[in-house]
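Every protein chain except one is present and positioned as in the full complex.
Chain nomenclature is as follows: A, B and C, assigned in order of appearance, with residue numbering initiated at 1 for each chain independently.
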Amino acid sequence: MNGAADMGGMHGFGPVEPEPNEPVFHADWEKKAFALNIAIGCAGIWNLDAFRFERESISPPEYLNRSYYGLWVVTLERMMLKYGVATPEEIAAGRPLAPPKKTPRPVTADQVATMIRHGSPYDRPAPSPALFKVGDRVRTKNNHPTTHTRLPRYARGRVGEVVRIVGCHVFPDSHSQNIGEDPHWLYTVRFDGRELWGEDADPSVRVAIEAWEPYLEPL
Amino acid sequence: MNGAHDMGGMHGFGPVEPEPNEPVFHGEWEKRAFALTLAMGMPGGWNIDMSRFARENRPPGDYLSMTYYQIWLAGLIDLMKERGLVSDDEIAAGHSLRPAKPVKRVLSPADVAQTLHRGGPTARETNSKAAFAAGDKVRAKVINPLTHTRLPRYVRGRVGVIESVRGCHVFPDSNSQGLGEDPRWLYTVKFDGRELWGADTDPTLSVSIDAWEPYLVRA
Amino acid sequence: MSGHDHHDHHHDHDHSELSETQLRVRALETVLTEKGYVDPAALDVLIETYEKKVGPRNGARVVAKAWADPAYRERLLKNGTPAIAEVGYAGRQGEHIVAVENTPKRHNMVVCTLCSCYPWPVLGLPPVWYKAAPYRARAVNDPRGVLADFGVALPQDTEIRVWDSTAELRYLVIPMRPAGTEGWSEEKLAELVTRDSMIGTGLAKSPADLK
Partner (left out) sequence: MTHDHHDDHHHSHHDHGSDLTEMQLRTRALETILLEKGYIDPAALDELVDIYEKKIGPRNGAQVVAKAWVDPKFRKLLFEDGTAAIGSLGFGGRSGNHLVALENTPTVHNMVVCTLCSCYPWAVLGLPPLWYKSAPYRARTVADPRGVLRDFGVELPKDTEIQVWDSTAELRYLVVPMRPAGTEGWSEEKLAELVTRDSMIGTGLPKQPKDLQ
């Protein structure tokens, strides 16, 4: 979707302001917001792509004016409502008013380390041979789905070169809508800066993205 | 400038919510903000393109959470401060703290009707020849200036057809930077919806913009 | 452009915001009048003009005349600005007006995705929704969805032309004349012309609506 999150190439945000000796978390609630999301994220109720789509669906003014973990809290609430983990009344009351529909399988403390070590690999067996190979010139499609996609607007309808075949990966555009992992071949595609930003862009700049095969068409 | 104002094709803002029997102004301050902005144009000495850039040139998060006349007010204040007509301490104090800068003219009540009637035509005489004619296929250039432009992001790089030649008009990209009116040929360019938004767009949709010659190349 | 979809956010946002903005405007007006940059009486005339005098009734008269007078309609479609001046409307934000006509096969819709360009002389100042993100964002890529927000559904095969006012050209939609209005006077016809029908987010009223 073309939400506020897709901000590559936007202007007006001012300079980058690194914070000297910045702490990992800026408040206790941020620690909780982080941990809650990771823990419940691994409980198999929803997937990461669906979580990202929910977050980018937050209205642009709110998205741009919430802090990073503020967005995590708002997104967690929306996911809990959407996936039946809690009702609006429970969120408002700040406590459960009924037992959970399905008995949950929480991640316990002793499982955390292995869960982190294992991570969640996205590569899958390939259902078909790859269409493109390294060195191929491709054009990204100019699609504007209202659902989740990982093809940023600044790179749509642009010509680039395949610089890596990553392998077959879960396809977020389908996975986020809970219509299956739908694995597709994934490539790293590199663009000349002038192809993205115009002929007077810095000639020394290249920008690469990862793009699934459905994003690409042969030149 | 790729600011939040350039929002054609964005998602996530929700439905259009027309207000039944909406008043022209939503509060006394909106009337005064509206009138102050128009009245200050004469003594201020800025043109409409400078005024538009002053409004769009602000952090996207702020732009999207300000109401229409709050943005007008913020733009007016920036224009006046840039020209030293007022300063922060005066705005804070709510009073003039030092003598005014001399200005060419002040809008008098008698001027109002006449200036409104005259308006600000942007058409200009020229002896240059238009590069394009109705029916020509053109491509909107990929440009991403940090300064003011009237070429929305959603058409950059896309191919359309010249629908009509509108004559020579003041060129905002120059006029907004005080580089003179720099009149250029102006065309209405028609784009098929699928060219803008992808193959599965409503085939009955076409979108046109008014584009100055420097925005276009022959396709 | 505040977030409409968050109604509570919108309102509590407004109360604290509003009083602060009222104070800022009052401070500005005092500073500018004390410095002599602005004549308060001129402000009142500006406000009076656009709150009371200039509004969509102007455009309705133009549309009604185009419906009733084929020669006028021809002149209007060929060159909007002088034709509209014949009826007495011209000037600021209407220096270069283009009239676009709806037909059974084509529906026109006007937007300014970049700010709020709107034909003031014939329609007055634009409504909030015209200047807000939901309309500006969706008019260009989902006009049928926007029409649905206005309760309007067009046949699937009707061509939809969206005009994004990116220059100083201002567009006025000439809606189709409703059936059953033969012999009507221009005044009566003008009553059928709604503001939204001249933007393209609505249709003209039918005679039944006037009963």
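The criterion applied here is as follows: a residue touches a chain if its C-beta (ideal position, glycine included) is under 8 Å from a C-beta of that chain, and two chains touch if they have at least 3 such contacts.
Bear in mind that the values here come from a model prediction, so they are computed numbers and not experimental data.
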Missing chain: touched chains present in the view = A, B
For chain B, which residues lie in contact with the unshown chain of the complex?
-> 57-62, 74, 78, 81-82, 144, 146
Those residues of chain A that touch the unshown chain are 5-19, 22, 24-29, 31-36, 38-40, 43, 52, 55-56, 64-70, 73, 76-77, 80, 85-86, 90-91, 93-96, 99-100, 103-104, 106-109, 111-113, 115-123, 150-152, 154-155, 164, 166, 169-170, 172, 186, 188, 190, 193, 196-197, 201-202, 204-212
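Throughout what follows, only the chains that are shown with their structure count from here on.
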Cα centroid separation, chain B vs chain C, in Å, comes to 17
Whole-Å distance, chain A centre to chain B centre, using C-alpha means?
-> 34
For the pair chain A and chain C, the C-alpha centroid-to-centroid distance in angstrom is 40
Find every residue in chain A that makes contact with two or more other chains and list them.
-> 59-61, 144
Any chance you could list the residues of chain B touching two or more other chains?
-> 4, 9-11, 13-14, 56, 63-65, 196-197
For chain B, which residues are in contact with chain C within the complex?
-> 4-11, 13-19, 22, 24-29, 31-36, 38-40, 43-44, 52, 55-56, 63-68, 70-71, 73, 76-77, 85-86, 90-96, 99-100, 103, 106-109, 111-113, 115-123, 150-152, 154, 166, 169-170, 172, 186, 188, 190, 193, 196-197, 201-202, 204-212
Residues of chain B touching chain A in their complex?
-> 1-4, 9-14, 56-61, 63-65, 141-144, 146, 153, 157-158, 195-200
Seen from chain C, its contact residues with chain B in the complex are 1-5, 13-14, 17-18, 21-32, 34-39, 41-47, 49-51, 55, 90-96, 98, 113-116, 121, 124-125, 127-129, 131-138, 140-141, 143-144, 146, 149-150, 156-169, 196, 201
